[in-house]
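For reference, the structure I am asking about is given below.
Note that one protein chain of the assembly has been removed; the remaining protein chains are unaltered in position.
Labels A, B and C are assigned to the chains in the order they are written; within every chain, residues are numbered from 1.
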Amino acid sequence: MIDNGFEPKILAFCCNWCSYAGADLAGVSRLQMPPNLRVIRVMCSGRVSVEWVIKAFSSGMDGVMVLGCHIGDCHYIDGNHRTKKRFVLLGKLLGALGIEPDRLCLDWVSASEGQKFQDVVTKFTSRVKELGPNPIVAA
Amino acid sequence: MNCDFVLTTCPYCGCGCNFYLQVIDGKVVGVVPCKTHHVSRGTLCIKGWSAHQFVHNENRITEPLIKKDGKFEKVSWDEALDYTVRRMLEIKEKSGPDSFGFLSSAKCTNEENYLLMKISRGVMGTNNVDHCARL
Amino acid sequence: MADVRVGVFICHCGTNIGGVVDVPSVVEYARALPNVIYAENNLYTCSEGGLASIREKIAEHNLNRVVVAACTPRTHEPLFKNTCEDAGLNRYLFEFVNIREHCSWIHMHAKDDATEKAKQLVAMGVAKVQWLQPQQEYEGDVLKASAVIGGGIAGMTSALSLANQGYEVHLIEREKELGGLVKSVNRLFPTNVDADKVITPIIEKAKANKNIRLHMPAELKDVKGFIGDFDVTIYENGADNVIKVGTIIVATGAQELKPDGFYNYGKMDNVVTQLDLEGKLKQDKKWIDDLAGVTMINCVGCRIPERTYCSRFCCITAIKNAWILREANPKAKVVVLHRDLMAYGVEFEEYYRKAMEAGVLFLRYNLDKPPQIIGKEKPEKIKIHDELTDSHLELPCDMVVLTTPLVSARDNEAVSKMLKVPLGDGMFFLEAHLKLRPVEFATDGVYVAGSARWPVDITESISQGYAAAAKAAIPMSSGKIKVEAITSFVNIGECIACGTCVLACPFNAISVVDTDGKMHAQVNEAMCKGCGTCVATCPSGAIQQKGCTDQQILCMIETLAGGL
Partner (left out) sequence: MIDKVRQIISDLLDRGEADAVLALANEHGNVQPYLYKKGDSLDNLVLWPKYSMGPIVQSIQNADPALKLAVVVRGCDDRALVELAKRNQISLFNVRIIGLACTEAEAKECACAHPYPRSIDVGDKIDGIVSSDELAEVSGKDYGGRLQFWKDAFARCIKCYGCRNGCPLCICEDCVLEDDAWVKAGEIPPPFPIFHLIRAYHLSDKCVECGECQSSCPMDIPLTSLYAMIREEFSGLFDYMPGADEDRKSPLVTSLEEEPIREGTA
């Protein structure tokens, strides 16, 4: 972890059935992680509005994660299909506006992938640290 | 059914942006900025876009009202005007001309604004007169 | 916010949280949060003492919102919601904050950061709880009647089980007679009992049962409605007939693969499938005496790239028939060529050894050196490459039996569209969860049993039939279903009936309706699962989800953004 003193604020939307459960498993397995992450629980990643993520970046979040079930595992059949399409698109729109798409992480973590949750969060935190503070809110 | 586009000037301020009121069967349903007007060239500010909304609004006052024991009651124009004049002179007598302030409106014509200035200065003897669209 | 009075209960969980997070300072911090009337920490909030404290403080401080910061809502949320309800507080005016799995346990070496994080998580919880509204759970009636689609062994088992529990059962069968695949089988492994001796009594019982209305032959045309109130339209005696039921069990079974293009099947006489052989054995057995040799080739048309799965019990069928042929004509050379032999369990392993002792020859073959049938109109010899000895064998063989897998029934796609249930690999029906909900669909009120889900033998079909019946009986016995109040709702004034949410809903639970002249979307609470996908597709926020409105989430984001 590059330690340039900057501690990014990271927000993650986790779905109740898979990624939130994966996060719980990471907790039960005591997998240590950087403390920058705050999780908001939703029933399905399909509920995560693109507008929320835009609001998060607008209000100064340095990185936002949307973590759902793997395609095909969605508790609601194909709620996460919409998630994938929306946030692949948002990544492109952010890029068009000059916000590094790497500040948005879209990934799939199943209820049994505590290890993957730790990896995804740790890698994303260091990547956002590299990118530096949210350019929108800065200067 | 008929649908007309009536060119008019925005009443809100002095800029003079022009737009069309879209009127369907006698009811104003929307605003279309006039693209060929040399001032606004097809654009409006937030007030221009919503300038038409007061026309059919149910809260719009359409008759003179006087509050009698806490409730507004409809009155005739004569009664309203007599009451206003009587009270203005009483207050001027009691508290002097400068106790008054007159605020005109962009929705009035220039002539009406001139007349209000005359009342405040000539009749009431005060300089406290202003106008909300003084951009 | 109209007089919100929040109580915050922060748990030590012994040292699990308290060992890392400075809980008292978080309680202090929580007291200063908006509308927080009372805050305390407990050693174990989920203990009887902790729960009692919540009940007392709700009454004592007239609290109308509760936030508990402890472990994970996935395990303890119901417990705390019930506690609030016991204290007379609507169970939906509650927010759970995870400061154990998501905080103390994963930041054990960063105590200050963990405490700071816990404070923010509590602040986010308190921000959200202000906007929560009391909710009533939707209650719907469940008709005490079930429709079982498919009159095979699985379907009949479910039908009889439900009928014997007193429920009205509509058994819908497409063919002219009940029994399904088992009707065309000669003997049944592992006891070699005559198939008809097993299936016929079940058919008689099904026909005789006064609670079972038999619709045969009848074609499934359409299914409308939701758990408790399905309208099942079937085409019977030349007319459409609508049956009203509370639950549906899919037991449409599967069919044997006819392996065209493999080993001259269909082009050469005496090259048959196991099911064809069963039919021949059912008629008479004289022809076996003049058999010189029979070769069975297993795994034909499966465990190949196009069809990767193993059909589980075709090996046992091959062993059964090989053994029967061997017993009937000890001189005949009976060979079973396999690519692996599935003989799991006590009976099957025993069965396999007995067949070997009876002289059946088991040889392993490999796809890249397949057996060759020698003969013009019908097989005379078979050339086999034996992997073990890496040598070629030529054996007399005047009949080749191809052991093929069960494949999904041809109209699964149509049925799945009618019932709006998904199909998995190989176009078999996909159950809600492999381990946790094996005989149910994600769509409530619809269950599945037998080979419709994937190839199973008779014992498994029967047990799944009973399981599906037991599951279907749950809503029907109570006659009521309660839907958790996390469903979507539409603000009619804001909705322009553009239909976007209707398309986005994975469960078709939304429709555009006309309420005294105004067109708008309407959510069917019994069908809505509360995933919220529709809410995220609506640009104007006219549709929202109870317990997860935009307002409730945005204030959490603002709390977080402001807080750091």
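In the analysis below, contacts are C-beta pairs under 8 Å (C-beta built on N, C-alpha and C of every residue); 3 or more make two chains touch, one makes a residue touch a chain.
Only a predicted model underlies this, so the values are computations on that prediction, with no experimental measurement involved.
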### Among the chains presented, those that the missing one touches
A, B, C
## Note on the structure
Missing-chain contacts on subunit A, rising order, are 50-51, 54-55, 57-58, 71, 78, 81-82, 84-86, 88-90, 92-100, 135-136
#### Entry: In subunit C, positions touching the absent partner
493-500, 503-504, 506, 512, 519, 537, 539-542, 550-551, 554-555
### Query
Can you name the residues of subunit B that touch the chain not displayed here?
1-5, 7, 18, 20, 22, 24-25, 29-37, 40, 42-46, 48-49
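By our rule, only the chains that are shown with their structure count from here on.
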### Chain centre separation (subunit A, subunit B; CA means) in Å
53
### Query
In whole angstrom, what separates the CA-based centres of subunit B and subunit C?
68
### Query
When the centre of a chain is set as the mean of its C-alpha atoms, what distance in Å lies between subunit A and subunit C?
29
### Task
Could you pull out which subunit A residues touch subunit C in their complex?
9, 11, 16, 20-21, 23-24, 26-28, 30-33, 35, 38-44, 46-52, 55-56, 59-61, 74-79, 82, 86, 118
### Query
So in the complex, which bits of subunit C are touching subunit A?
72-74, 98, 100-102, 105-110, 113-114, 116-117, 120-121, 124, 422, 442, 486, 504, 506-507, 529-533, 535-537, 545, 548, 550, 553-554, 556-558, 560-562, 564
